[in-house]
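Quick notes on the structure that follows.
Only one protein chain is missing; all other protein chains are in place.
Right, subunit A next:
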Amino acid sequence: MLRLVLRTLRLRKGGFVATFVAVFFGAVLVSACAGLMETGIRSDAQPQRLAGAPIVIGGQQEIDIAREDPAEHDSAKGKALKTRTVTLPERVRLDAGLAGRVRSVPGVTGAVAEVSFPAMLPKAAGAGILGHAWDSAALTPYALTSGHAPAPGETVLDAELARRAGLSVGDRVDIAAHGTTGAYRIAGIAAAPRTMTRSAVFFAPADAERLSGHPGRADAIGVFTTGDVAAVAARVRDVLQDANDANAVVLTGDERGQFEFPEADASGEKLIVLSGVTGGLAVSVAIFVVASTLALSTQQRQRELALLRAIGTTPRQLRRMVLGEAMGVGLLATVLAVLPGRFAGQLLFDRFVANGVVPAEVIFHQGWVPAVVAAGAVLLAVLLAAVAVGYRAGRVRPTEALAEALAEAAVRTRWLTPTRIILAVLCFAGGTALAIVTVAVMSGPVAASTAGPAVMLWAIGVATISPGVTKATAVLLHLPVKLFTGVNGWLALRNTRVGALRVSGAVTPIMLAVGVATANIYLQTTQEAVSNQAFTEDLRADAVVSGPGGLAPELVRRVQDVPGVAGASEYVTSKAYVEQPYESGQKKKGRPALGLTANGAARTTATQVVAGSLDALSGDAVAVPADLATDLGRNVGDRMTLRLGDGARADLRVVALVKQRPGFESFVLPADLLASHTSAGLAPQLLVRAEPGVDPGTLATRLRAATRGFPVTVGDRETLIAAHEKGNEIGAWINYLLVGMIMAYTVISVANTLVMATARRRQEFGLQRLTGFTRAQVLRMAGIEGGLTALIGIVLGTVVSAGAIVPFCLVASDSLLPSGPLSIYLAVIGLAAALTLVATLVPAWFATRGRPSDATAIGE
């Protein structure tokens, strides 16, 4: 049997090209995704700033939150409380005094606390400048190339930054950090022994402590040793454990990069989700596409299979043969895809970095593990497809070998098997159930989460009955096509109806491409539109004061005193987890927390107060979403404990119950409290509401005057909205890229299938010409058939995507139709139609090139 498989593969290369191409591109896509996933899971970023210290101690960025009510937990039973580990969004800092304790550990030759804070030089545009204390220069190590160490009021710049800003020793420079601007004299220039992606400015230790905003707390502690790194690190761990400082983590090697680039972890999660979704989608699309190419190649040698059955091949042997052929092609394609898959992964990763989705410091990894996993997943897809096709092949009736005309054998009318009916019913039921759940239960942006599975369910459902749907659509189109196209159209319709099984092989992938692309893109645009709308509607501010390094706390008061300002509030965003009372089903990402200034909160945000008042929002106060408060059994005046963004516990007093837009419910805390538990330590923005009748231009001018001397910018409402939309764009860009890839993949397969199917119809075309068709008429007929195929695929794809989008739109925007430009849909269907036509007409042109009698000659 193996020999037959191999020989068949060798001789019938043409018939398997489509399957090969489908598997190959599928494997490239999946292995690229697998590479991105490995990169995401490892989130490796090589240390730069901390590279000089072989051992680094940093804050524990993970905490455990309860997954069962501690009150009901019976500790007497000896079972530990069920918890889940979550990653904190804000930087967890260490007590700087830890450095002193570590220094006494045997083998440690030195320990230096590291603080880093964003700094800005007016002459060197661009972010990515970090301020540090000069005594921590050894952590890189930075060494002076000229000048001397900074005294208070002095600074040392890294060589690259000095060159970029055109500064040299002795110059005076304004540096903004922690909300204020100060003038410093450049005491020296320092250079690092390696390329740094971020620039550094050094201050005298006392200045650095002040500018960091968190005196006594360190971002990390670098530990030096001349001995065995692992052994010393273990000893340091022991010492920290004895000191009961579970808050600290000791890392060595590349892992040290985590402390330096905590955002690598966050981007890692993004990568994991992205690559998981895309890879999964690619695998499911591959099952479809491979099944349709295999079905086509099997169907085209129906007679061969029937002959095998007649001379004594059991259905089982036939199934094994189809399986063997498919796996043979699949294996070859998968192996060949390994290298291109690597390049594709690297290429995608570079695009992510270029678009700011992933920080440049993250190292791309695509080892053998993702390669094997990807190959396994793709081969599994091929196997599933081959099993489905093989099952059908095994049912070929031996008498078909005796049928006199080839056409008779090729046309199979029986396709609606019980399995198909059951599968279709299950899928449609699932799709409907998801729609009902979405509309009835879900609210806000969460509703989008059902759309992905819904698209696949509808698509599988339609795919299982696609021959029938193809036939039905052909019948429906009978009259219009006949009216406009005459005999060619009539024949094309007959061909489509009678050869519905063949045509559906092309319809299914077109349906998939159109369905998946339309659903995903419009899901994205609708989500964006809804989010932008929500943001715009909720934004009560007429102007915004923002400072990338944070706003000095006294600015609020100053701005509130500006004439024409009705209200002003700091605006801080972070996350919080509920610790006490127990909240079941808490999300891994926690709940958004909003920091506002008490006397400006009501005027600058759309937060509706149900009970209590936001005016009391100071000290240990919190406003809680009303529904959550009901769930937790808390009311105004009660207390509850939250874990804030940096993991700190906060025992808070409920001062108000608030109602927000569904899906955007968040805690509201005093701005200063929340800001002190963020990485920056300060509020990044200040929202300002003008008194009625105050001109926005006048307001902006007054605000600029009031904030003169501070490193801030004043923007209007549009600035805020534009910034919000820009943030969305990154997400959108990724989605478009991935959808584009899936679409391209599907389209390649469609083209493949069509080219193969059309080229095989030489005999039929020849016969038509012998009976009096001109070549142009044959081509026209083929063109109409291609058009019909595309039309049916597009209609079905649209229906499939509607099955997923409409429920979401109903929930998110109370409308049946998604928001977003119509041009995207037109582009998608235009592409699908153009490709189908080209892939039909070009091979048809070739197939009708010779004399018609050549084509009808008997023989294979």
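Here is the rule we use: a residue touches a chain if its C-beta (ideal position, glycine included) is under 8 Å from a C-beta of that chain, and two chains touch if they have at least 3 such contacts; residues count from 1.
Going forward, contacts and distances are computed from a predicted model.
Mind telling me which option in "Inner-membrane translocator", "Lipid II isoglutaminyl synthase (glutamine-hydrolyzing) subunit GatD", "ABC transporter ATP-binding protein" or "NADH-quinone oxidoreductase subunit K" is what UniProt lists for the chain we can't see?
"ABC transporter ATP-binding protein"
I'm checking contacts with the chain that's been left out. Which of A:Ala191, A:Ala310, A:Leu384 or A:Ile824 qualifies?
A:Ala310
Pick from A:Arg7, A:Arg67 or A:Arg557: which residue touches the chain that isn't shown?
Missing-chain contact among the listed residues: A:Arg7.
Under the stated touch rule, tell me which residues of subunit A contact the chain that is not displayed.
Residues 1, 3-4, 7-8, 10-12, 303-304, 307-317, 397-399, 401-402, 404, 858-860 of subunit A touch the chain that is not shown.
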